[in-house]
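Excluded from the complex is one protein chain; the other protein chains are retained at their positions.
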Amino acid sequence: VKKLKAAILGATGTVGQRFIQMLHEHPWFEVSDLMGKTSAGRRYGEAVNWLWSPEVPEEIRGIEVKPSKPRNLDSNIVFSAIPADEARTVEPSFAEAGFPVVSNASAHRMDPTVPLIIPEVNSGHLGLIDGQREGKGWDGFIVTNPNCSAINLALVLKPIHDLLTIEKVIVTTMQAVSGAGYPGVPSLSITDNVIPFIEREEEKMVTETRKILGRLEGGRVIEASFPIAASCNRVPTIDGHLESVYIDAEGEVDIEGVKEALRNFRGRPQDLGLPSAPADPIIVREEMDRPQTRLDRMGGTVPGMSVSVGRLRHGVDDDSLQITLIGHNTIRGAAGTAVLIGELLLAEKLIGGG
Amino acid sequence: VKKLKAAILGATGTVGQRFIQMLHEHPWFEVSDLMGKTSAGRRYGEAVNWLWSPEVPEEIRGIEVKPSKPRNLDSNIVFSAIPADEARTVEPSFAEAGFPVVSNASAHRMDPTVPLIIPEVNSGHLGLIDGQREGKGWDGFIVTNPNCSAINLALVLKPIHDLLTIEKVIVTTMQAVSGAGYPGVPSLSITDNVIPFIEREEEKMVTETRKILGRLEGGRVIEASFPIAASCNRVPTIDGHLESVYIDAEGEVDIEGVKEALRNFRGRPQDLGLPSAPADPIIVREEMDRPQTRLDRMGGTVPGMSVSVGRLRHGVDDDSLQITLIGHNTIRGAAGTAVLIGELLLAEKLIGGG
Amino acid sequence: VKKLKAAILGATGTVGQRFIQMLHEHPWFEVSDLMGKTSAGRRYGEAVNWLWSPEVPEEIRGIEVKPSKPRNLDSNIVFSAIPADEARTVEPSFAEAGFPVVSNASAHRMDPTVPLIIPEVNSGHLGLIDGQREGKGWDGFIVTNPNCSAINLALVLKPIHDLLTIEKVIVTTMQAVSGAGYPGVPSLSITDNVIPFIEREEEKMVTETRKILGRLEGGRVIEASFPIAASCNRVPTIDGHLESVYIDAEGEVDIEGVKEALRNFRGRPQDLGLPSAPADPIIVREEMDRPQTRLDRMGGTVPGMSVSVGRLRHGVDDDSLQITLIGHNTIRGAAGTAVLIGELLLAEKLIGGG
Partner (left out) sequence: VKKLKAAILGATGTVGQRFIQMLHEHPWFEVSDLMGKTSAGRRYGEAVNWLWSPEVPEEIRGIEVKPSKPRNLDSNIVFSAIPADEARTVEPSFAEAGFPVVSNASAHRMDPTVPLIIPEVNSGHLGLIDGQREGKGWDGFIVTNPNCSAINLALVLKPIHDLLTIEKVIVTTMQAVSGAGYPGVPSLSITDNVIPFIEREEEKMVTETRKILGRLEGGRVIEASFPIAASCNRVPTIDGHLESVYIDAEGEVDIEGVKEALRNFRGRPQDLGLPSAPADPIIVREEMDRPQTRLDRMGGTVPGMSVSVGRLRHGVDDDSLQITLIGHNTIRGAAGTAVLIGELLLAEKLIGGG
């Protein structure tokens, strides 16, 4: 079958690079266009500061980066990894021009007409698209994936939220430097250090998680009602955001029951057999000292697409639950979830070829 | 005046090395004896794997390490940095032989007759000593300093506990590798990694903090009653334990009032002008991204003896408080607090010369 | 076709773990037996401190580790990753019992009857085996792979040695912590540090490189005659040994000619199409700032089996050459080369099934 043409906005950044890694041999998509602001006009292989091993794929290296404009673009879907500021105007210009845009940018995530999707958690929120098109008068549309720390958290909270009544969530993160992009965090700032602040991250974890776990009703998302407090810290790791989560629940928490719910959790991507869907969205570890950032960030049958959890135990009383979780911030936490959204859109016939 | 003779048990370990740094030019104490298990019989300069800059002090280098036995020891005070297992029998042997022992080991911390002291917080608990001596039939006694993570936490909780009614404390730590001693954490385990587990650390943070903040009544300590839940993580930093703390309080928390209480907090060491007492036991930072491990671990007029706090804000509601704190784990969190206890004992005439 | 049974000595160590990664889905070999000293009697999954992602392969996890003894062993080849001290007696006991042993241990590398092999460089040295068997009276034999730093160096020197007359080699290494095994280098020793000494490493680089580049004549290896001086440093990286090499040559060095020789270099494994042979044993980088440890250690069509070189330029005069090279220390530098030797032995019919 013919693959769909996928364009990438912001192709040279850290998340843009992950898009290329996930799309260049994708069974359903092929990379058709690379767009960038400062890199436009240059060959990708020359414009990019490629940070990973293996190398830039051979067939991508020679592609000329285009400016971030919809004109003359011949693609079936646009994946966006541009900064929020830029996304505010650039992404709507593509949606208006008829393109489905799957965006990793935060600009439109909290727009009530824009689905904020983790395919395993709230694929039903894609129901917002019709209203969005109508309201904005767009031929295309915008769907977003959540913030990297919010994705990991919401994915793990979903089966717990279904199992018991969450009263309050308190989360402390230990986030990798790749989350800040490139050049991002100076080595002089983070070597042998922890920085207890990441701009706007805590707000995103709170608001986005509640939208993701909300329910679609009457054409809009009613947010989950439990409060969340977050403390976000930068630690000297390359990839992987580890989170220490404390949950107050109504009534006693059955630890083994929670583990079972997490282990058995499957979503629409698993039902549909989407190519980037890991067999287990959540991996439960029983070892005392797992999950660990370096050992578990690439977890899952699709590496980096599963979130690993461990150290499940009660908190100060039996009505509480403590969990440590780790997810890959630029795969499950960004490009991977966006690609999974793209696959979902195709499987649900919300996008298509020719 | 004549200095008191101080012996060090476990002198070659990471905490033992800090004892030497803090005692070798101390105005009240002089290092008289170094004791160790595997290093006995060798010159200190040859036996030690000294991890710091500057070098082993010249006058210490040539001292012959003795076995950990009280016999023939001519010292006024013994500082102990031996492992818990060893401490269980070795420290009592010194106390029985008449020596005041100030210990960093966890072995006797939760013994109801043993004071667990942060001099600024609960110097009054030294009142347990008489009962201890009587009960054990010892000429000497044992006083302990708390676990490195518990010291930082309890020191900061003290003025908050005095100001408002704490209902619950949830703490997530990001601890440096020096906390595990030497050789301790293998580099292969912690480079580019976070390990979400430190053996027995969480239990110590809970039980010790409540004992420290308890009140002495009728010859015993009535523990503070609020519950604590801890999640302890090892991160790739050399020194300094950073803690993200969430406090549920009864009634509204006035953030500025808390800051003022922390800023103004002074204890007995400041009143007595003890040599190792920092002017401000707690330093309040107003910057969005402080305190940081590398920048703030050596905080205080006596470097490493002040705990720095920042990011004070409400949690999910106005009845809650979030704080980030950082303290030096082997100075304020171990040897520094032990030396301060020694100074307090002398100032309070609980130990003396000749 | 039926796979050959491969046993692994020292299966739980860092190199042993790499053996498992390279052998568990190997087209010619299957892991039949795992042996270890302290882990004997336990299931591999429980005995090992697995340091990598992905996990221990499922089919390996449940294998019971056996003691390091040849009795009752039913294998066609034994790969050894045991320490040198142990290897001195253990490996001969397997060779005597009739097993072909491919060893990563240093114990027998400099034995004049033992081939020290990099398959691309000196496969002909396998000609020593007959004499070895005869001399020792063994049914089996021992073949060794070189030290991790020597492999990288010798592989790159080979085409240069063929192209021009080397007068002197001066090399400074920057080696990863995995080279010291586990627990190996304490994090307290190497965080934010460089340690300019690795025990016995410099001697190995000198003597082994000259043996590898020697020629087989009259049943023995005549070592290459040029002198080598090495300075070995430990740096805070996980995997990959980077080397800065300075070569004095007889006559002018044509930089482009050297690059071409390196780029075109192929050996017996490439001719034979061995499964673990990378298409290019040496990858030549033209960028100013390559090769880099993290970006290039997994280089090659078989990841980690190619050595990357760059920054080729003259030294103080035109008769000299400077090169920076990087190779993966536990893949090309250990287990990978050993497996490649195993494949070579099979292809050359020096080992076989039933």
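A, B and C label the chains in the order they appear, each numbered from 1.
The rule is simple: a contact is a pair of C-beta atoms (placed from the backbone, for glycine too) under 8 Å apart; a residue touches a chain by one contact, two chains touch by 3 or more.
Just so we're clear, the structure is a prediction, and the values are computed from it rather than from any experiment.
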item	value
Hidden partner chain, touching residue among C:292, C:306 or C:337	C:292
Sole contact to the chain not displayed, among B:294, B:311 or B:332	B:294
Options C:236, C:278 or C:336, residue touching the unrepresented chain	C:236
Touch residues of chain C, complete complex, unshown partner	168, 170, 172, 174, 191-197, 227-229, 231, 233, 235-238, 242, 244, 246, 288-295, 310-311, 315-317, 320, 322, 324, 326
Absent-chain interface as seen on chain A, which is shown	14, 51, 177-178, 182-192, 236-238
Residues in chain B touching the chain absent from view	51-54, 191-192, 294-299, 303
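Criterion: only the chains that are shown with their structure count from here on.
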item	value
Chain closest to the middle, measuring from C-alpha centroids that were averaged per chain	A
Chain B and chain C: spacing of chain centres that average the CA atoms, whole Å	48
Rounded Å distance, chain A centre to chain C centre (Cα mean)	40
For chain B, residues contacting two or more additional chains	191-192, 236-238
